[in-house]
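Report on the following structure.
Of the protein chains in this complex, one is absent; all others appear in place.
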Amino acid sequence: MIAATLRRQASRRVLPGFGLSLGVTLTFVSLILLLPLTSLVGQLSQLSLSQYWFLISDPRILASYRVTLLAAAVAALFNAAFGLLMAWVLVRYEFPGKRLVDALMDLPFALPTAVAGVTLATLYSSQGWVGRWLETLGLPIAYTWVGIALAMAFTSIPFVVRTVQPILEDLPSEVDEAAVTLGARDGHAFRRVILPHLWPALVTGTGLAFVRSLGEFGAVIFIAGGKPFETEITSLMIFVKLQEYDYAGAAAVASIVLATSLVLLLVINLWQGRFIRRLHGREA
Amino acid sequence: MIRIGDAPGVRRLLIGVALVLTALFLLLPLVAIFAQALMGGIDLYWQNLSDRYTLAAIGLTLLVTLLTVPINLVFGIFLAWLVTRFSFPGRRLLQTLIDIPFAVSPVVAGLVYLLLYGRNGWLGGWLDGYDIQIMFAWPGIVLVTIFVTCPFVARELIPLMQAQGAREEEAAVTLGASGWGGDLRVTLPALAHALLYGVILTNARAVGEFGAVSVVAGAIRGQTNTLPLQVEQLYQDYNTVGAFTSASLLALLALLTLAAKAALEWRAARRESLA
Partner (left out) sequence: MSIRISQIDKTYGTTRALAPIDLDIRDGELIGLLGPSGSGKTTLLRIVAGLEQADGGSIHFGEREVTQVHVRERRIGFVFQHYALFRHMSVFENVAFGLRALPRRQRPSNGEIRTRVMQLLEMVRLAAFAERFPAQLSGGQQQRVALARALALKPDVLLLDEPFGALDAKVRQELRRWLRHLHEELGFTSLFVTHDQEEALELSDRVVVMSNGRVEQIATPDTLYREPANRFVFEFLGDVNRLEGDVIEGRLTCGNASVSVPGVEPGRRELLLRPHEVHLAERAIPAAHLPVTVASIVPVGAEVRLELEADWLEEPWLASVSHAEFERLGITRGRRLFALPSRLHGFDAAGAQNVALPVG
């Protein structure tokens, strides 16, 4: 063990390019990532605490948090169910057109968000193919939080499917068979045996979908319509403040969005680590 | 073989629901883009495509992509090499930092660049003295695009190089070899794959970035409009057919991206089954 470690260090030193790659990487990270982020801190440091509080607790902004969180939560939950279903169907069953359906799952990542935005807005507007039909049922989608949730759900479809799929593929058939030989019905076996195996991937995927939805902009603004207090999302509020040259206000709200995303990402990572330890008896 | 959910009724129901939802949520929007674009006939479509501002937007989008992709490719390779081949303090932190662009709202990304390079920003003010304008001009667009797409290449490379590094270490311990071991015929194509995949993803996102770009572009027609911004502007002008004409170009590129990805995965699966 010790010999292996020593040898590893030795071989690492033999490898070329440590200085160069460290230099290039650090320069890049500083210029592209850190410097711009410090400008946010710089802008915020010019504010007093009460000014900061005033900016982030403006009623219109508070309403935007509520709409964003609600729509993102609904979108993430929809994707948890839809993603689980799609992963299951794509892994467990054979049917014509399966490869096409599989490839389509990545469309939301490949399609520019603005394109998704105008398309969904057109489809679900009161004159659109789907919207017209839903309108007669008394279910307006465009210019409501439901439309926002729909757009968020669309752009984050791949997260759950693509995190659950590989885990389901790796699940050995003996797990199914063991449950069935012990007399479990399909529903019981799925809930008690299959789902717990998929749980970490499902939660991670749903969490990532939620984080992505919180920050979504391009896909949402067209269908949202931007009615104050009702269909304004937080990203839009930042955008609006920038257009009004209210840089301090934009920076203050942006700091909330940024902090929320980073904290959520950290929580997801920590949670995942804990789960992996339990299943494998050690850290993976 | 007995598997859960194999009863014909359950299977048919689940496949049915999955297909209906996929058609409704994914296929229908895709069809709608092209249907809307061609609503006024093929002549109008060509006319819209050859519009002066649309051509300018295509040109700018190409410029941004051609600059962004190689820069991020080089950076991604260096980063992956650094974090998988050397251990040094702050390695984990670096890996976490690089994921920030994925977590950050694109509007926030645009904002931090605006704060830095805008006329009132630290760097912007200084550059302004030399008459160099970053914001509301193409360099700003390129910079934010680099920001939002910088993790893709490294993210594809790192897991692969880590797995490969571990194999090499095993080989080094058991065989007494050192440095680059392993079967290059296996590792090189796999790396080339990951690289290509990273480039495809970078490219797709670079072409389509909207939120961050719309903050820093200032939307000056014919000068700082990328294709996605052009889509927005035409749509806001109630020129639906025009907006969807530009959108159809982007959708076509998305389909190409999906096809390229599927082809890569298919080849990878085949290589694995042959190995």
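Letters A and B mark the chains as written, and numbering starts fresh at 1 in each.
Methods note: a contact is a pair of C-beta atoms (placed from the backbone, for glycine too) under 8 Å apart; a residue touches a chain by one contact, two chains touch by 3 or more.
Please read all numbers here as calculations on a predicted model, not as lab measurements.
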{"item": "Hidden partner chain, touching residue among A:184, A:203, A:248 or A:264", "value": "A:184"}
{"item": "Candidate in contact with the missing chain, chosen from B:1, B:42, B:93 or B:274", "value": "B:1"}
{"item": "Residue among A:34, A:175, A:203 or A:248 that touches the chain left out of view", "value": "A:175"}
{"item": "Absent-chain interface as seen on chain A, which is shown", "value": "172, 174-175, 177-185, 188-189, 192-193, 196-197, 199, 278-282"}
{"item": "Hidden partner chain, residues of chain B it touches", "value": "1-2"}
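Note that only the chains that are shown with their structure count from here on.
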{"item": "CA centroid of chain A to CA centroid of chain B, Å", "value": "15"}
{"item": "Residues of chain A that touch chain B when the two form their complex", "value": "3-4, 7-8, 10-12, 14-15, 17-18, 20-22, 24-25, 28-29, 32-37, 39-40, 42-43, 82, 85-86, 88-89, 92-93, 95, 97, 99, 101-123, 129-130, 153-154, 157, 173, 176-177, 179-180, 186, 189-190, 194, 211, 214-218, 222, 235-236, 238-239, 242, 247, 250-251, 254, 257-258, 261-262, 264-265"}
{"item": "Touching residues on chain B, where the partner in the complex is chain A", "value": "1-7, 10-11, 14-15, 17-19, 21-22, 24-30, 32-33, 36, 74-75, 78-79, 81-82, 85-88, 94, 97-101, 103-109, 111-116, 118, 120-123, 143, 146-147, 150, 169, 172-173, 178-179, 201, 204, 207-211, 214-215, 227-229, 231-232, 235, 240, 243-244, 247, 250-251, 253-255, 257-259, 261-262"}
